[in-house]
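The complex appears here minus one protein chain, its other protein chains still in place.
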Amino acid sequence: MASLLEVRHLKKYFQTPSGTLHAVDDVNFAIESGETLGVVGESGCGKSTLGRTIVHLLAPTSGQIIFDGKDISSPSKKELKQLRKEMQMVFQDPFSSLNPRMTVKSIIQEAMEIHKLYGGDRRRQEQEVFKLMDTVGLAKRLADSYPHELDGGRRQRIGIARALALEPRFIVCDEPVSALDVSVQAQILNLMQDLQEEKDLTYIFITHDLSVVKHISDNICVMYLGKIVEQCSTDKLFEKQYHPYAQALLSAIPIPKVGIQRKRILLKGEITSPIDPKPCCRFVARCPHAISLCSEEEPKLLEVEEGRFVACHLQKIGRAVELTVPDADVVIINQ
Amino acid sequence: MANKHFLEIKDLSIHYKTDSGLVKAVNNLSLNLDKGESLGLVGETGAGKTTTALGIMNLIPDPPGIIASGEIFLEGENILMLNRQEMRKLRGNKISMVFQDPMTSLNPVMSVGKQIAESIQIHEKLSKVEAEKRAVDVLEMVGIPGERFNEYPHQFSGGMRQRVVIAIALACKPDLLIADEPTTALDVTIQAQVLDLISNLKREQNTSMILITHDLGVVAEVCEKVAIMYAGELVEYGTLDDIYNHTKHPYSIGLFASIPNIYSEEKRLTLIPGLMPDPTDLPEGCSFCSRCNRAVEQCKVHNPALVETDPGHFVRCIHYEEGGAL
Partner (left out) sequence: MSRRKRASIGTSSSHSGYWANAWGRLKKNKSAIVSLILLILMILVAIFAKYVSPYPYDLQNPAEAYQSPSAQHWLGTDNFGRDILSRIIYGGRISLFVGFFSIFFAIIVGGILGAVAGYYAGKIDNILMRTMDILMAIPGLLLAITLAAAFEPGLRNVIIAIGVAEVPFYARILRSSVLSLKEQEFIEAARCIGASDKRIILKHIIPNCLAPIIVQSTLGMAGAILSVASLSFLGLGIQPPTPEWGSMLSNARQHILNYPHMVVFPGLAIMLTIFVLNILGDGLRDALDPRLKD
């Protein structure tokens, strides 16, 4: 089956006063219809820019975005409007992502108005809004409320309903639960999973929270400073990591359990600037395994074992090497 | 009155007067902390964690806040009775606080080294040169090269800034450190560094700590005791083992179940339905009862007391009360 979305050599650069910021730098991946791709990474790794470039809130600097077999890298105005019905986005901040002067109903209905859905019949649109509110678990009595009257979880439900109003097939979720409390976070995650099943949605799920991404994704891309460093299925990644950054990242997750002992890799060194990066591995300054080649050449993303891609000079095609971290960089955590 | 604990909070209630009514932020909270012990104060937004911390620092903004009742003893002294000047001396010397956002607690136009030196000088009689020397030591203690003494906060990364803030808080070797979500704004790999730093310093200086967080994973790493707050009340309180392995209160159980866990294979999370009640309009009975799967009729009218079910393990639930609906 052909992929629903494919991204080839996608780059997004920003011009800043101090140079060119390589926010997304030569990213490649594909998503099958109905699956969830998790994109994890720390702040500034370009994951949000990646999401925004895919839904055309930002124009790509170069590279191709192929959606449903069509190249949509530089759509015309008309094509873009059509595309909006296919791909939508759910935003991070439940406070700033809703217009404070609009009611819940008008926020959800706006997309239907713009695209003149249901023959532009306002009555029908309104009915669809109520249906959607019901789908995402918002009581009908809240239709005339303003966002500031509602809590974070309900606001995020509005954001989801707005994204669903155009009945898209594909949704980019940019940290949709990171601003929420854990008990509310669980409610929203379950809702998103139910919706995916019900409406056969495809998600890109952007987050810095590895526990969340493990829970919701089928496949994962780990990003570091604009590049994908490791990419494979969720199960494989949590079983073993072959990129030193992915290793450190996973070892750093706090686990809500006591009576266990585990090793944690403590990274040293400074994060490299993404502005005008040198042609070398971007993780070299913090990597406990760095060799001289790492500062001379940029590693390519290679398939080190079936279905697993890693960008590291220590790895070879088809022959994944397990890396053991020197004791000096490891702390034992007893909890 | 002799107090055997280092810090003892008794029956603390803190309220805020607002336009929409009286916000009961903290209600009848009691807890103890011994020397060198760390307590994780866990709860969701609006549970009253930060208000409790501000109460211990005696920093409740008044108005609108009022300490409606309670006593806080630090080494036997009721700190709520201290005057402004005595309290100021206490803060920094005995109690320090680290806030969530490192940028707002640093002065942007003063070099970090100077800021550390200044806080040392306020509390200790040292010459400027000596204080600056100490500041370099402190910087190196938190893993920042001493050469960066003259740099300004904006030249540091988020993790380094938070380490500077912790360095300032620990510069005067306080007996009690209150850390309010110190790693929430940081990336996980940076969070790991900061947590490692906090645990090491705490061990070296035998500092007691109250760590405020919503992350049960962080608590498991650095604390010995845990207190779970809900709607301004302590609902469960005990050692790590008590809370994590012998969870009793339905809210705590729900909280653990709703966290996606990298060790679990479940495809669906278990939920706590509903929302925390409005703190201006708390129910007469148990404040968790409308969301609780074990609620009985009596919960609506009866607010249970905090009961010690095992030595040191306290639970506020009707099912554990003597003569309660077991």
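Read from first to last, the chains carry the letters A and B; within each, the first residue is number 1.
Keep in mind that, in the parts below, contacts are C-beta pairs under 8 Å (C-beta built on N, C-alpha and C of every residue); 3 or more make two chains touch, one makes a residue touch a chain.
Nothing here was measured: the structure is a model prediction, and the numbers come from that model.
Q: Out of A:13, A:29 or A:91, which residue would touch the omitted chain in the full complex?
A: Once the missing chain is taken into account, the touching residue is A:91.
Q: Decide which residue listed in A:7, A:31, A:55 or A:204 touches the omitted chain of the complex.
A: That would be A:55, which touches the missing chain.
Q: Identify the residue among B:14, B:276, B:295 or B:315 that touches the chain left out of the display.
A: B:276
Q: Which residue from A:60, A:159, A:226 or A:256 sits in contact with the chain not drawn here?
A: Reading the full complex, the residue touching the unseen chain is A:159.
Q: Could you list which residues of chain A touch the chain missing from the display?
A: 52, 55, 57, 80-81, 84-85, 88-89, 91-93, 95-101, 103, 110-111, 114-115, 141, 144-146, 148-152, 154, 159, 162-163, 165-166
Basically, only the chains that are shown with their structure count from here on.
Q: Rounded to the nearest whole Å, what is the centre-to-centre distance of chain A and chain B, using the mean of the C-alpha atoms as each centre?
A: 32
Q: Over in the complex, which chain A residues touch chain B? Could you list them?
A: Spelled out, the residues of chain A in touch with chain B are 42-43, 151-153, 181-187, 189-190, 193, 208, 210-212, 214-216, 238, 248-259, 264, 266-267, 270-271, 331, 333, 335.
Q: Enumerate the contact residues on chain B facing chain A in the complex.
A: Chain B reaches chain A through residues 44-45, 157-158, 187-193, 195-196, 214-221, 240-241, 244-245, 254-256, 258-263, 267-273, 275.
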